[in-house]
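Missing here is one protein chain; the remaining ones are kept as they sit in the complex.
As written, the chains take the letters A and B, and residue 1 is the first residue of each chain.
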Amino acid sequence: MSLGIGDVLVQLLNGLSYSSFLFLVAAGLSVIFGVTRIINLAHGSFYMLGAYLAVSLTTLFPPTVIGFWGGIVCAALVIGLVGVLVETLVLRRIYEAPELVQLLATFGILLVIQNVTLKIWGTEELFAPRAPGLTGSLRLFGRSFPEYHLVLILMGPVVLGLLWLLSYRTRWGVLIRAATQDRDMVGALGVNDRVLFQVVFFLGTMLAAFAGALRIPVDTINLQMDLSVLTETFVVVVVGGMGSVLGAYLAALLIGLLHAFGIMIFPKITLVLMSLVMAVVLVFRPYGLLGKPEGAARKGILAIELPIKPGSLSFNVFWLGVLVVLLVAPMVVGSYLQTVLIEILILALYAASLHFVLGIGGLPSLGHAAYFGLGAYAVALATSLLGVPTLTSLTIAAFAAVVAAAIFGWFCIRLSGIYLAMLTLAFAQIMWSIALQWVDLTGGDNGILGLYRSPAFASITAYYYLVLSICFIAVLIMRHLVFAPFGYALRAARDSVLRTEALGIDVRLHRWIALIISGGFGGLAGGLQALQKGGAFPDGLSVSQSIDALVVILIGGVQTLVGPIVGAAAYFGVKTEIMRYLGDSWQLVLGLTIILLVVLFPQGIAGFVKQRAAR
Amino acid sequence: MKSANCILEVNKLSASYGRARILFDVSFVVHPGEVVALMGRNGAGKSTTLKAIAGMLAQRSGSVIFNQTDISKFRPHKISRLGLGWVPEDRRIFTDLSVAENLEVGRQSARPGSPSWTVDQLIEVFPNLGNMLNRPAERMSGGEQQMLTVARTLMGNPILVLLDEPSEGIAPKIVEQMAHMIINLKARGISVVLSEQNMHFAKLVSDRAYILERGEVRYSGTIEQLANDASVQKAYLEF
Partner (left out) sequence: MSLLQVRNISKTFGGVQALRGVNFSLDEGQLLALIGPNGAGKSTCFNVLNGQLRPDSGNIILAGRELVGLNARQIWQHGVGRTFQVAAVYGSMTVVENVQLALLSKGRGLLPVRRSTSHYFRSEALNLLEGVGMHIQADRPASILAYGDVKRLEIAMALANKPKLLLMDEPTAGMAPKERHELMQLTCNLVKQRGMSVLFTEHSMDVVFSYADRLIVLSGGTIIAAGDAQSIRNDPAVQEAYFGTGKTFEI
């Protein structure tokens, strides 16, 4: 294939157009994060809402230039106001809550918006009218390029310019920049921070919705838009530096052009290229191109913890009893309940592996699904391509996850707090996108189906015992590590990095190894899941999969080692019941439940129980 | 004392950080136009008192009457808008912003009954700032930042200013300018509460003094009384 100057030029323009779009979404996320310090997982949802509403409005309005652009702008403004509503009703109440709780709330919002969008617009993909007056194409050295994309290309620099004018030439801009640095001081100088936060939310969500609305003539509109835009947005924000609009622009240019030329040269691996760029940038600038180190920790992830102790006699007896019950269960209950128990055990192992780094290590990983999903795909590929037996495929799953955790972890240990959370999320989203895009290997949306277990584990009862023993041993190993000096070093680093380094303990080394161990067990859980379901699917790598582990831990209580196990049982039960009785409303109910729990108990349910108990 | 005569009346103010209680029933008053020094050693509770008055501590109890309004439940921005300015000890300059922008953040519209300030008037009081309005605040020296932090608060046209450790960590020459500035504020009818460890500085600028020790008020009197009372100084102020 020979590339003419026309091809290169068209790809350049495509890249610029894509950059502009990425920048609009990322700038909104960055501005919101800068001032509120909230990682807004629902940012993509506002983008999606903007697109849906714009389709409806442009169809409703007369098909003229004014009608079309009026529809786009109205959609952006209306969704901006929805953003303000969400901020006022939900987020305002939890600015003082731990970061993970805030994140959970935004995930609840994401679920609610998903379901509301589905209820209003249905599941069918929508197509929008094309922009009047911009339906033609340009001829460039024998290649054609749609005129509408020129508008998109212009939009990036135009919005950057407008944001610059807002930031440097208006009082509100000055206030937003000041609040990004020290919002409490801005309040102390007489600025109503609540109004300021509303303005910021309006601006941020409006930008996302505007980006969504602008894309309607060139994209199909569907319910997956919210999550698919999150990946690249997060990569852009991490690369650009959180809270920096100019950084977001530079990063969007970089990623957008890379994307365009990547497609031309290596169509399959644009996301791999993107992650390589992210990796390179983060090695040299851990806080992104124009980002600044996070200020002094505003609050810990968790409240002060008490020393951990091996369980009391009655505690041990209780758990021994649970183990005995689990061992005899297959003799009493049928295959349905055995399946339920298998799922709970897998969820418990998955959550416990996250708890190891999050609860013990104090590292807020938001991308634990990366290992879970990787484990599932590893088992599926090893079984379907190599035809290896079950136990070998599980070993391969754990090994693949360990390798991935070693690579991701190497970047993660340089960061802490919200930056770490963002980076882990970006890694997981990249894995998710690869699973979706690399259709030849992963089957894309459909996943890899038709897995069979080795004959020895083919029966549900045999598999139940395999899962039980693997989960039991894995949890015991993690428990052992927690009580060993290694685990103490992790907790020491969580309590005070400075003190721990001053005692001669290599904090990064311990954290890296903890991430690897945690990743390995997460991968094992994913592998077990794949063999249970008979397939591996992109869902296993999704944000919801990561959040599941978080919800389980928060329900079970971050401060106890058995928390993940208790939480898994409770969460699984609740979720299945909701899904069974509510059909497609389950997202709405689950989302609202999460939001309600978070608003009512901002310190977590377990924290709330502890507080009550202490009275 | 009747509250009508007071610009600020602090009554049994208590405050905590987490489980640790820092202030215990602190009470004191400030009359209009007065400069009152809160003195005491490091950790005595001076900064915490000022923060609690400014609304910057969530965990507080007791009453704070400012200009006949009970502000003890108000959020910081509302307190600031009533004309009570707070200058934090650690300056908290917006280093990413220019000097002029820092002043802009503090700007409030003029309030009847309190002296109002423009950037030009502030430059008369702090001549150094005039030459560096467009300079990023991170490229200022410590003393210049200290002036900016006061000027920024004055942009809100306060009737009462809480100055936390104005003389700390700055060169003697700037300390002298800070003293001039406080006297200048007083001349314009602005009341000042300053937290201070340095007796020389306090004596120079203030009318009355309270001494805090371990979160409680232990002494109150005019600054002359305190300056002549070697035993009190030895007990609460000397190192």
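In this text, a residue touches a chain if its C-beta (ideal position, glycine included) is under 8 Å from a C-beta of that chain, and two chains touch if they have at least 3 such contacts.
Everything quoted here is computed from the prediction, not taken from an experiment.
K.L.:
Out of A:489, A:515 or A:588, point to the residue that touches the absent chain in the complete complex.
P.N.:
Answering carefully, the residue with contact to the hidden chain is A:489.
K.L.:
Considering the whole complex, which of A:7, A:184, A:219 or A:501 touches the chain not shown?
P.N.:
In the complete complex, the chain left out is touched by residue A:501.
K.L.:
Which residues does chain A use to touch the chain missing from this display?
P.N.:
Its contact residues with the unshown chain are 304-308, 310, 480-481, 483-489, 491-492, 494-496, 498-499, 501-506, 509-510, 513.
Quick note on the criterion: only the chains that are shown with their structure count from here on.
K.L.:
If you average the Cα atoms of chain A and of chain B to get two centres, how far apart are those centres in Å?
P.N.:
The answer is 45 Å.
K.L.:
Under the stated contact criterion, what part of chain B meets chain A in this complex?
P.N.:
Residues of chain B touching chain A: 54-56, 75-78, 80-81, 86, 88, 92, 94-97, 101-102, 104-108, 152-153, 156.
K.L.:
In their shared complex, at which residues does chain A touch chain B?
P.N.:
So the residues of chain A touching chain B come out as 171, 174-175, 177-178, 180-182, 184-193.
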